[in-house]
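Just one protein chain is left out here, and the rest sit where they should.
Each chain carries a letter (A, B and C) given by its place in the written order, and its residues are counted from 1.
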Amino acid sequence: MTVFEDLESEVRSYCRNWPVVFDTAKGSRLTDVDGNSYLDFFGGAGALNYGHNPEVLKGPLLEYFQRDGITHGLDMYTTAKGEFLHTFEDVILKPRGLDYKVQFPGPTGANAVESALKLARKITGKEALINFTNAFHGMTLGALSVTGNSMKRGGAGIPLVHSTPMPFDNYFDGKFPDFLWFEKVLDDAGSSLNDPAAVIVETVQGEGGLNPARIEWLQGLRDLCTRKGLLMIVDDVQMGCGRTGPFFSFEIAGIQPDIVTISKSISGYGLPMALVLIKPEYDQWGPGEHNGTFRGNNPAFVTATHTLRHWWSDDVLERDTLRKGEKIEEAFAKIVKDTTGTTECFQKGRGMARGIQFDEEGLAEKVAAKAFEHRLLLETAGPDDEVLKLLPPLTTSDDELDEGLAIIAESVRTVTGS
Amino acid sequence: MTVFEDLESEVRSYCRNWPVVFDTAKGSRLTDVDGNSYLDFFGGAGALNYGHNPEVLKGPLLEYFQRDGITHGLDMYTTAKGEFLHTFEDVILKPRGLDYKVQFPGPTGANAVESALKLARKITGKEALINFTNAFHGMTLGALSVTGNSMKRGGAGIPLVHSTPMPFDNYFDGKFPDFLWFEKVLDDAGSSLNDPAAVIVETVQGEGGLNPARIEWLQGLRDLCTRKGLLMIVDDVQMGCGRTGPFFSFEIAGIQPDIVTISKSISGYGLPMALVLIKPEYDQWGPGEHNGTFRGNNPAFVTATHTLRHWWSDDVLERDTLRKGEKIEEAFAKIVKDTTGTTECFQKGRGMARGIQFDEEGLAEKVAAKAFEHRLLLETAGPDDEVLKLLPPLTTSDDELDEGLAIIAESVRTVTGS
Amino acid sequence: MTVFEDLESEVRSYCRNWPVVFDTAKGSRLTDVDGNSYLDFFGGAGALNYGHNPEVLKGPLLEYFQRDGITHGLDMYTTAKGEFLHTFEDVILKPRGLDYKVQFPGPTGANAVESALKLARKITGKEALINFTNAFHGMTLGALSVTGNSMKRGGAGIPLVHSTPMPFDNYFDGKFPDFLWFEKVLDDAGSSLNDPAAVIVETVQGEGGLNPARIEWLQGLRDLCTRKGLLMIVDDVQMGCGRTGPFFSFEIAGIQPDIVTISKSISGYGLPMALVLIKPEYDQWGPGEHNGTFRGNNPAFVTATHTLRHWWSDDVLERDTLRKGEKIEEAFAKIVKDTTGTTECFQKGRGMARGIQFDEEGLAEKVAAKAFEHRLLLETAGPDDEVLKLLPPLTTSDDELDEGLAIIAESVRTVTGS
Partner (left out) sequence: MTVFEDLESEVRSYCRNWPVVFDTAKGSRLTDVDGNSYLDFFGGAGALNYGHNPEVLKGPLLEYFQRDGITHGLDMYTTAKGEFLHTFEDVILKPRGLDYKVQFPGPTGANAVESALKLARKITGKEALINFTNAFHGMTLGALSVTGNSMKRGGAGIPLVHSTPMPFDNYFDGKFPDFLWFEKVLDDAGSSLNDPAAVIVETVQGEGGLNPARIEWLQGLRDLCTRKGLLMIVDDVQMGCGRTGPFFSFEIAGIQPDIVTISKSISGYGLPMALVLIKPEYDQWGPGEHNGTFRGNNPAFVTATHTLRHWWSDDVLERDTLRKGEKIEEAFAKIVKDTTGTTECFQKGRGMARGIQFDEEGLAEKVAAKAFEHRLLLETAGPDDEVLKLLPPLTTSDDELDEGLAIIAESVRTVTGS
């Protein structure tokens, strides 16, 4: 471990909470160099919806490498990309009645977001944006400018100034009508709001603390954008690819965003890959106007194609995700109930993106640390890390789920003394 | 091919020049779905210095996947990362007397650049930067703000304002002393130059048109930065990893930048991966202050480790690159000579990053198009695409090199009628 | 009049509504070149609180010019400036228990605002500001960035980005608790609000449409600023100097802003002059850090001194202003009542800054045009010029007030047909 402490930058973070050296992984389990096994409810921060190294994808991936399929293809036409596009259209877009052009930006969520923001500005000729409180969209300058967290924003080193925050759903505990402020400043020629090109929104804010937007809020936002001429960008990097049940997290609201960003679990195997989906009429890019070296990570296209075929040709995974989500919800309800009187907490989330928010500062982090002693990996989220965050692989078995939930319950008990 | 035209965004570009569907690749050759073979002098825009799917790396990569080594590891400690760090220290840093901390940013060059700029601003508490004319550093907002190309800058949709351009080496054909303007505005309290945190520079500008900075210019810049308290960031994303001969392109100048960005060929296999190298005293990141989902692309760490062991444990590759570079230089000299009187052109570059600049607008693109008819892949570069650009894999055989150079000579002849 | 149309820029505006050439003026009356007399309820947009060319000031002014008192004094010490400072301290600051340092910026409100914003940023080291919806603070870039009107903001030609708007009092017709949104985003480390240096606020928004902030709202804002460490800047350029009754418009709330900007009526004679008042602990300017050629308009200091002595040594003017304000209020109440059923309107304002807001677009402008036919000068205000705006000199006699109010009532009747 010395090599990490000696050579790796101080910027490293997760490893500080889990100071062991991991070696192999399969499904929902990681194994360290000493042979210890860990249950993973962290799921690569949303990049491992199908678990580690899923066997169903491993075969095609190995075969592709074996036969020297093109690995690095920039934005050239390749068999692997063609198959992915066909499959994405057949399995995802057509059945949902969605019509999008597909952009392959650099293979990270931040790059997809940067592309989306640039495109929205190009389409509208406007410079200003609207983001929501406690949003997270990435760490490059454009993505950071629409991100809420003040520590992360501070890292920019320059003022992040071209976006104005609006309250996310439920920001005032339901006491304040949706979009009252937002619509008023849009309508008022004297509000001093710079005329916005677009809104960028998550349907459930992951890093922001597992805050779900209600269906009617999402519909209201779509309606507001349509009425006022704003583009609606849904950042589905963390909540897409089935995390909340359906492939796209916005499907439950029956809305169609103008631009959608996808990354994390799209390859299915944890390989870097990202997409920007663009309504055809808004595909106003010039050739090469946004580029990048790793836009054609073809092995990822291969696993992505097989992921879609295997898990998204029917609704088994979607229904299973919802069922397991309810299971987590029940377990969390019990934890909340059991801690009543000892500490204040409540649960949040949707599908298999779930969290428990603790009032007491530092408690969520203590529970996660205690869970790690029991070899369960858990993240915290929210502006003050006040939310215990669960993103287990959607393929986690019921037994594993029970095991992990039991460890969480036990950890909460130990830490709170409830 | 219809699927690409129907579904893929208009932003796609290389594929427009090479309208075939590629399937497999090995070394310096690609094969399309019809079985036609293409010689690749484009080299993944610098990401394939060791050719496509190098056999020496393929074995370890397959083995790693086979044994379910961790694929997606965020910034957790893993065996694969540990081995890479050890090897990077032993093979690269120590023998060169370099002392750097290693940051794993998101796995693209743009992300490495964004990290570097953020860090430089944090270290100095200053907001302004210096970039050089015809620089290229990436397409995300931070990276774009230090990039020269006006079409690409226009894509930002907001004013890119926190960096001031300075003339790159030889911008005035040697008629104007180096750094005269730069040093004068730094010294003059009335110059209106915003006090810069750092300079970001390429030693050879690839996208800018294969413009090499002379050794003494690089030394002068290092000296200027030291004297004036500016951080020196070398962006070695395209010219690093041996492209110009030595591992780091700045080695020939005997200088040590404060921050170095590395990506493209670092994995050796075309897999997404990037590094930021930081002088220890400047590793002032807080934990998690810059993060990203795909920082731990462990298969890339595995191939990167084996790349370093295989190609960088001795100086065979470096010497071979310089030798082949001279070979290209000679072939280009003949082309320049043969076209004299017919068209004006001259050659530029260093090591195996080489180009021919044509005075006549559109000529370089016509030559590249003609070469493609002969199944040779070639890119163009420069603000007006006036430079024919060669980045063949360093592992290209002499026979392949001869073959490609002959095609180029023939294509120039055909196009110019010389 | 041809000379104006031929030679003066298209930017001219008031003159388009009042296409006559004025020659002389006295008290609340202007006379045009044809000898026609006009009643002035526009009051130099707040710069003529004591009427045109007040006789009590004219004597000292002429005497000062006669004896060649220094006219242009930059920021040199002069007798005229010394007397003004003494008088301002004795008549204004001391009796109110206020402790401020006095800065003489350039002689316009915009310049005072620019100074105040620069100083607030210097004191706090922060770049962001908070302004309020429908604020007006001036037309130079800094002042414009905290101004609400979208047409005026558009004139900047660059994005105005360093200030975030918050709802002014009563923005939601009282349905939404004061400062709920403002305080929440300040407290929430994930809100994405850039940490603000200061708020800048008018107690009654003149250009914004005569919107008065309630006493408790102003107190709440002062309290919020104190609790959160924000500087409170009151822009009293239009509402200060007795316009709403007391000398400072914020006196009714019993609060002490950290910085106050004063201009318009401070000279008493319509001469260019401005002040920035700064709490002593915040007077952190370095010598010459903000300067300007006309900071020492000494004739204005002379008339300002006599204005303070004549009108502010007792409370006669203040009480009279409140009384006349009530008179206007009664007249307006009758107009509102009389138009009920014909058109929707309501009155707004405080002291002798009063307005009637009409629902029907263009109506306020029609009333003002009709009033001009009766030789009464009236302005409109609000984001859509929906408010008929009255700023008569505070010294307007009761007879003149009656005369003007009758013209307004008649004009409303004619225009609305009520």
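Note that in this section a contact is a pair of C-beta atoms (placed from the backbone, for glycine too) under 8 Å apart; a residue touches a chain by one contact, two chains touch by 3 or more.
Keep in mind that this is a model prediction, so the values were computed, not measured.
Student: For the chain left off this view, which of C:Gln284, C:Ser313 or C:Thr342 is in contact with it?
Tutor: The single option touching the absent chain is C:Gln284.
Student: Using the definition of touch stated at the top, determine which of A:Ile158, A:Ile335 or A:Met352 touches the missing chain.
Tutor: Hidden-chain contact among the options goes to A:Ile158.
Student: Take the complete complex as the reference. Which residues in subunit C touch the chain that isn't displayed?
Tutor: 1, 3-4, 7-16, 18-26, 30, 33, 44-48, 52-53, 58, 61-62, 65-79, 81-82, 85-86, 88-89, 101-104, 106-111, 114, 117-118, 120-122, 127, 138-143, 145, 151-152, 155-159, 162, 197, 237, 263-264, 269-272, 276, 278, 283-294, 297, 299
Student: Tell me which stretches of subunit B touch the chain missing from the display.
Tutor: 127-128, 131, 133-135, 146-151, 153, 159-165, 167, 171-172, 176, 180-181, 184-185, 188-195, 208-209, 382-384
Student: Could you list which residues of subunit A touch the chain missing from the display?
Tutor: 158-159
Criterion: only the chains that are shown with their structure count from here on.
Student: Measuring from CA centroids, which chain ends up nearest the centre of the complete protein set?
Tutor: A
Student: Calculate how many whole Å lie between the centre of subunit A and the centre of subunit B, each centre taken as the average of the chain's C-alpha atoms.
Tutor: Chain centres of subunit A and subunit B, defined by C-alpha means, are spaced 31 Å apart.
Student: When the C-alpha atoms of subunit A and subunit C are each averaged to a single point, how far apart are the two points in Å?
Tutor: 50
Student: Go ahead and note the Å separation of the Cα centroids belonging to subunit B and subunit C.
Tutor: 58
Student: Two or more other chains in contact with one residue: find those residues in subunit B.
Tutor: 158-159
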